[in-house]
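In this view, the complex is presented without one of its protein chains, the others remaining in place.
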């Protein structure tokens, strides 16, 4: 396959800037498709060219497969990078690119079907012998009640097409099932244009650990794991690599399961296999595979030294992975904090608006991925994440110290942010000890507000 | 001595931002004294408060000792940080601070006299048994001719009060002496308000190597050396740490000479002892001591992990250095490129103006110290340095690779910059081999222009 | 000439301030800006609120009222990104040419998105001054398609 010369970026925000960074380093031109609300965004300035896809709301711009492909063709792009979210795991986009003779920088339509549809994904996990959380799909309340009776409460309803916590609902008892099912289905429809959901047993105490996969379709490698247990309402907030306190056997088991799964579905691209880990029982369950670059990929880049976007492009170009597993060495510890424009004092409500001052300190070991600059407008239409701080140090303590300094020193003004919450997490002894589970943040928040024990 | 609570920063540009960064990390407030031309600078936005000292020209603002001290008193500051250049080694400012009961974050007036006045500094070096380049002072052409007869040609005329190459002139033969002396004296007067100069034998092939000193007045430590041989007209352009290819014996000799000198003059603060190194003969000569933080301090911070500004503040607060020499470990290799707003295609003439786009990539191992942002104005009154890129890697090759990527990917538009020259240096096999001397850049420039061999 | 970037700058300035009125004169151009609920903003290109979804070739897309007055004409912006066609099919007469009178409903061109043809109407009555976007090339959302002298 020919080298890629011009990439159409079908995304926005920090990941658009991130993709442009690597493209520039590789000498590849970029065309950024922006919504009207993102016309003046940093990504639009940094791309070789920006074209306006449509009005602000995502469904009229970033989520329009036809417009994206037309824009890519019309601007002479030979590849499309979908980033994360939006159309990143949309089989229709991958198919349309294939039809239009454009390289989709991601897995094949077949891979997307195998991994992107969570029900199919569970089937493949079963076939591959990868342990699964008990659950099943439900297209109606009757079917949901049936699955619930089999797996018991509490349970989680998840969007089949989902990701990022959207369309995800916890149900604690049978009488809440109908309402939560309705809400999950309408959220899923709104977020993904697909209201299919499935039910899964809720693991009350577990850690979210995921394994980064790189595969050229023949060689399947992992680039270590990430721990993403610090979540609020299934939205990851803090991620780190490696996962603290895993036994070598457990870690090896995760790597083996993740690569087995990827190999089983013939995966070719970058992806992540997510697990729920029950540390006490040294057990883990397959959750899903994300067939795209992830928000938290920089922590893996920090400890491996790999440029994952560059590898993703190389694989899309058809180049074989000229790496062996032993070439991927994990060095030190990295932590990422997601800074969101949200008001933590008012139930985390989004805080769009004009950023009057944006400045991040040049601390050794700190990387900042962001589309913020002084004067930037945060539109109300999209995700509230505005920056990722990634601290890398020789060990976890050093990474936390760097992160603490960054959180104190940075300036992000004009909007409310969750910076103080990150400061509280970094200063919390339970987080410092390492290995918190997915219930951790829900317990920390009342303590911080002073109305907990 | 009491902890410092509010620092008056008597400087501008990237070093003002750098000082604010550490002050914020330490919980210290900052007041930035700005000229009218710098009212809207990034530093003015980041400081707790900014006050306007006077009009744009430095002599009417940044160089006015009385105004600076009045501004520091009037804004309730308990300390003054002078940065580098401007009043950083001005004994009058240190004395005025002492008188006003304000901590001067730098050495004592006596130290400044011993180190800052280059003639006195040479005398101390002689006393301390540190090797010196042959030379002597000259207040008139007659005296200059006498010194020149003794040391021979080529020779260098240097400003007694000088630094940064200002007031420095090379004289190749006796008939050029009068003109160059005049020019050196008037440059020195314009730059430092002090026209005294001295003459020194010109070492035709040498490397500029300097040792970073930290001293609380009792404990004198070094933090390794920096090689600053890539210079254009005595202006450093690229610096690195450690210096490539020094023998362990030569390196140990430099450390010994630097700490001996600092101890001899009872130095207390951060400082740098500069040497000319003749690698072939394994010989070195004392040049001068800079009694301030230096532009190139980040390469030392990169390989030591120290925050030198924080140590400078701690020493100024009277806290003892709770470090031993063994605590300062040197890890990996770091390179700094100074990005200047200058037009390399037109004899490096300065290129002030409005920066339309400023963006630096968040590369792992890259630190960017800058006051640039999109829309920033570069006034014509000051130094043309607008950003420092510092690349740190496990070895020199890795640091160069990171720097090369940064130079390709960054965006600095609306003005001319020397980015391409840095790219050429990083790609040059002679630089890659390591250990170039101070003639290197003068030889590279014609080669790049295509009119050399 | 006012560039798009300058207009954006002015809007940003107005956006962040308490100004209620701004008048700008520059050569032929006279610019007046007012803030306040009772007055219409005669300046900002307005996006369609409805998504211009894929619809049958003949379906007329409601084009927003012309919004940028410059050089005596009003710009008709592309309601969606796609390939702009001057005529219903290759070789046919163009929908409109300079000098033609149009009403709000007159079809001025077609925007093709992945083989779906979306007709674009003028949205205002007037005389066509210029066909600004070339035939068969990509237009982005909001890009000027033609300029009209309003009646």
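Each chain carries a letter (A, B and C) given by its place in the written order, and its residues are counted from 1.
Operating definition for what follows: a contact is a pair of C-beta atoms (placed from the backbone, for glycine too) under 8 Å apart; a residue touches a chain by one contact, two chains touch by 3 or more.
Every value quoted in this text rests on a predicted model; they were computed, and no experiment measured them.
Student: Check each of B:28, B:53 or B:185 against the chain that is not shown and name the one that touches it.
Tutor: Answer from the full complex: B:53 touches the omitted chain.
Student: Just the residue numbers, please: which parts of chain B touch the chain that's not shown?
Tutor: Interface residues of chain B facing the absent chain: 36, 39-40, 51-57, 59-61, 66-67, 69-71, 74-75, 96, 354, 375.
Convention: only the chains that are shown with their structure count from here on.
Student: Would you identify the chain whose Cα-based centre sits farthest away from the centre of chain C?
Tutor: The most remote chain is B.
Student: Give me the ID of the chain with the smallest distance between its Cα centroid and the all-protein Cα centroid.
Tutor: A
Student: Distance between chain A and chain B based on Cα centroids, please, to the nearest Å.
Tutor: That gives a centre separation of 44 Å.
Student: Spell out, as numbers or ranges, the residues of chain A touching 2 or more other chains.
Tutor: Expected reply: 375.
Student: At least two other chains touched by the same residue of chain C: list those residues.
Tutor: Counting only residues that touch two or more other chains, chain C contributes none.
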